[in-house]
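Here the complex is missing one protein chain, while the rest keep their positions.
Now for chain A:
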Amino acid sequence: MMLIECPVCKEKRPELEFRYAGEAHIARPEDPDALSDQEWAKYLFIRSNPRGTHFERWVHAHGCAKFFNAVRDTVTDKFVMTYKCGEARPSPEQIAERQS
């Protein structure tokens, strides 16, 4: 079982306390009606599903109940870092630094 650092609680806690919540940094459009069907379908259904670095959302369901973002490597299944909702997507340099 993985240990996941909750950026709100600032503690590493067992995976059991958390729930995965899909890819991160996909903002709901301000005015959905302004989107074409294709654009809306892209927002709704299309995800990057990368091999390697993945930006994703987690929620500390059995803890502070806060959603947060994480960088996880989908090959090694290792968490590189976690950060609060609203914070910018970490740069490749920041990620590389954490991985080293």
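In this section, a contact is a pair of C-beta atoms (placed from the backbone, for glycine too) under 8 Å apart; a residue touches a chain by one contact, two chains touch by 3 or more; residues count from 1.
What we mean here is this: contacts and distances are computed from a predicted model.
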Practice item. Have a look at "NADH-quinone oxidoreductase subunit I", "Sarcosine oxidase subunit alpha", "FAD-binding molybdopterin dehydrogenase" or "DNA ligase-associated DEXH box helicase" and point out the UniProt protein name belonging to the hidden chain. Key: "Sarcosine oxidase subunit alpha"
**Study point:** For chain A, the residues touching the chain missing from this view
**Key:** 1-3, 14, 19, 21, 27-28, 31-33, 35, 37, 40-41, 44, 57, 59, 61, 65-67, 76-78, 85-86
